[in-house]
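The structure under discussion appears below in the form of structure tokens.
Only one protein chain is missing from this complex, and each of the others stays in its spot.
Letters are used for the chains, namely A, B and C, taken in the order the chains are written, and counting of residues starts over at 1 for each.
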Amino acid sequence: MVKFLPLKQAVAENLNDGDSVAFEGFTHLIPTAAAHEAIRQGFRDLTLIRMTPDLIYDQMIGMGMAKKIVFSYVGNPGVGLLRRARDAIENGFPRPIEVEEHSHAGMANAYEAGAAGLPCAVFRGYRGAGLAEVNPNIRSVTCPFTGEVLAAVPSIRPDVSFIHAQKADRKGNVLVEGIIGIQKEAVLAARRAMVTVEEVVDTFDDLHPNLTVLPRWTIAAISVVPGGSHPSYAHGYYARDNAAYLEWDEIAANREKFQAWMQANVIEKSADDFAARVEHLRKAA
Amino acid sequence: MVKFLPLKQAVAENLNDGDSVAFEGFTHLIPTAAAHEAIRQGFRDLTLIRMTPDLIYDQMIGMGMAKKIVFSYVGNPGVGLLRRARDAIENGFPRPIEVEEHSHAGMANAYEAGAAGLPCAVFRGYRGAGLAEVNPNIRSVTCPFTGEVLAAVPSIRPDVSFIHAQKADRKGNVLVEGIIGIQKEAVLAARRAMVTVEEVVDTFDDLHPNLTVLPRWTIAAISVVPGGSHPSYAHGYYARDNAAYLEWDEIAANREKFQAWMQANVIEKSADDFAARVEHLRKAA
Amino acid sequence: MSELGFTPNEMMTIAASRALTNDDVCFVGIGAPSAACNVARLTHAPDITLIYESGTIGTAPQVLPLSIGDGELCETAVTTVSVPEMFRYWLQGGRISIGLLGAAQLDKFGNINTTVIGDYHHPKTRLPGGGGAPEIATSSKQVYITMAQSKRGMVEKIDFFTSFGHGEGGDHRKRLGIDTAGPTLLITDLAIWKPDPVTKEFTVVSLHPGVTCQQVQDSCGWVVKFAQALDETPAPSELELQTLRDLQARTKAAHEGTGKGKAD
Partner (left out) sequence: MSELGFTPNEMMTIAASRALTNDDVCFVGIGAPSAACNVARLTHAPDITLIYESGTIGTAPQVLPLSIGDGELCETAVTTVSVPEMFRYWLQGGRISIGLLGAAQLDKFGNINTTVIGDYHHPKTRLPGGGGAPEIATSSKQVYITMAQSKRGMVEKIDFFTSFGHGEGGDHRKRLGIDTAGPTLLITDLAIWKPDPVTKEFTVVSLHPGVTCQQVQDSCGWVVKFAQALDETPAPSELELQTLRDLQARTKAAHEGTGKGKAD
């Protein structure tokens, strides 16, 4: 049953060295605060799963925390490459990293199958695609009615998933709204799930019945971290800090600059620092 | 592209003798008015697809319109049996009827696969179940990663689906809310879809972004039929007429009584009669 | 109403409600299971999660639904999802602790028939069929069954396996690749039954107040096994009985109240 905890404790209780972990968020609601807390606690040998690895995985990879990455788009969306991830893949710096690469369709179906308790996902995909030749986890099944050959990938079942959401009620039910991405699936596919939220409200009684609400018993821990998604955004709270994404391209281009930035902005900071980072973005939301 | 039409014309343009057709609605939002219009127009040799056939299929079967029924629960929910369907299955009256029976999980997955453009659905189901022995459309595939044997059923792709929904905007986008059931899948799985709605509003600009909205280009025709779901209900408009479901049990028990009821309440009526039937149920909604 | 102050059906519903806890996530069928779940919620298990297959998760209806998709289920739910999601993420996803099922025919191993009496292809009586039951029976962690006893209902051999219980008993579930516990509790209007740990045959472990072994046997189509130390089911408490009756009174009023002005 869900517990409300300080972020430091919630991360410590739910993440372990060697875990497979998904910090999900499809551009929107990226759980940056939780990722930064994981960086501060210095976990090792993680298998990092995410459709769009983005800045937080660039940071974790750059800090040498990942032994493997499972992804479908390892870019800085709209900006370009992820330079720490590149350095790890191309040069094995700061450590070699294993790569399992899928398409978005493959990852989305794999999360869906994980949430659905299935061992694999079946879909029409990867036809003529090079990934099918380099990823042994892309296989096929044959439709027993039509004979059509369909793609199959293993379902994603992380040891733990972290997501950021708009709000929880006092009982611990969690609301995700706007671009809902893959968050519900990431939570339901995981053995345990940890959620950071912008705020806690008394009840969800006034919510529309068809919104994306995760019942309290699907979540292990909730931490209240206003701004916890920055430089991503929280629909209804603050806008995306596009400039920070543009700026990241320069920071990550240089190993030393990266380390200095991480020291100043992550290692020496805490979850409490996020609220101030989004202050100027609130009006735009 | 969607057209707003009178119900009579919308049904005439979209349904044909011999079609496979789904009039969907999971207890909520059952498209009774559309079904009654189909009965008045006297279509023949239909393959009727629906998870919970309910009163409207009992009526269509009793009128001899169906050559086959595909379903997962052929009962009057909370009341008991569907007596016209029973008469057809047990006695071939008024005509013999072919039966393809699934579980809810099988039908729900088959609609989902139809909406997803797949030839079949794959799920964990029918283990130890007698249906797997009597329905040749229940087969299996083997997970290429774990070796687990999973159930497979053909996807559902009706020639045409009919649903009832709360409202359309002037462009023809359609909102379904409350118990959304299988309606979105029924529309997206079908070659063409026809929707009856309670009302038309100017825009959907004030709707929450994550509600179930079917874009106008997924729908062939919309008809405005207030009360068109009676004795089922429309969340936010009128309550379920539970007494009518209880009463149906008696009407359908007798072939002559059934015919007389159909003559008086369907054949001699029109779509315009539905509004009055829900008047007393509006306050309760 | 018996001289005991409650009916066998009331005892059945209340006994079933007691088997449910605050932490349970129940997949609820219609009729007795629905009443039992809501009595539990209104008495000792206020935080129990009730899920109806129409997609409503965490509902708290004031009135028992006639169908599994009545409006109040949605209005009082934590969230309402689509039917495919319900069966994929919530049932198949392994999140249901207790699946509640009724039965038209039941055998001693908890196999259930609600499909046909007679041959499937030429039925004597065509029943509604399984609905969600085939996968409720295999994907829920445990299954609780409630039914009123009768020789016609509790039979040596069911006509059709709508949902699989323990099959021929023993490890039959495991042999079919089903890794959930299956039927672990049967509550009738006369007794509480649990499967034998090895054979999986349902065995009477508790008789409801005033019920004799003979009565149980007389209304059951197989030779009944009784536990060595038979309990007596505690009679319904005042609170339980009042809660159930109030619920049923509210329900009756609500369902009849919608009958006027319908198509005539």
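One rule holds in what follows: a contact is a pair of C-beta atoms (placed from the backbone, for glycine too) under 8 Å apart; a residue touches a chain by one contact, two chains touch by 3 or more.
Computed from a predicted model, the values in this text were never measured in an experiment.
Peer 1: Under the definition given at the start, what are the shown partners of the omitted chain?
Peer 2: So, taking every chain into account, the missing one touches A, B.
Peer 1: Hey, which of A:N14, A:S72, A:S161 or A:T196 is the one touching the hidden chain?
Peer 2: Touches the omitted chain: A:S72.
Peer 1: Which candidate, A:M1, A:V134 or A:I267, sits in contact with the chain we can't see?
Peer 2: A:V134
Peer 1: Who touches the missing chain here, A:N14, A:S103 or A:T218?
Peer 2: A:S103
Peer 1: Residues on chain B that touch the omitted chain in the whole complex?
Peer 2: 1, 112, 115-118, 173, 184-185, 188, 204, 209-213, 215, 217-218
Peer 1: In the full complex, which bits of chain A touch the chain not displayed? Write them out.
Peer 2: With respect to the unshown chain, the touching residues of chain A are 26-28, 51-52, 71-75, 77-82, 85-86, 89-90, 101, 103-105, 108-109, 111-112, 123-131, 134, 148-149, 178-182, 184-185, 212, 230-231, 233, 235, 239-247, 264-265, 269, 273, 276-277, 279-281, 284-285.
In this section, only the chains that are shown with their structure count from here on.
Peer 1: Among the chains here, which has the CA centroid at the largest distance from chain B's centroid?
Peer 2: With centres defined by C-alpha atoms, farthest from chain B sits A.
Peer 1: List the centre-to-centre spacing of chain B and chain C in whole Å, with centres computed as mean CA coordinates.
Peer 2: 27
Peer 1: Would you give the residues of chain B that are in contact with at least 2 other chains, written as numbers and ranges?
Peer 2: 123-124, 148, 178, 180, 212
Peer 1: What parts of chain C, by residue number, touch at least two of the other chains?
Peer 2: Expected reply: 74, 80-81, 88, 92, 139.
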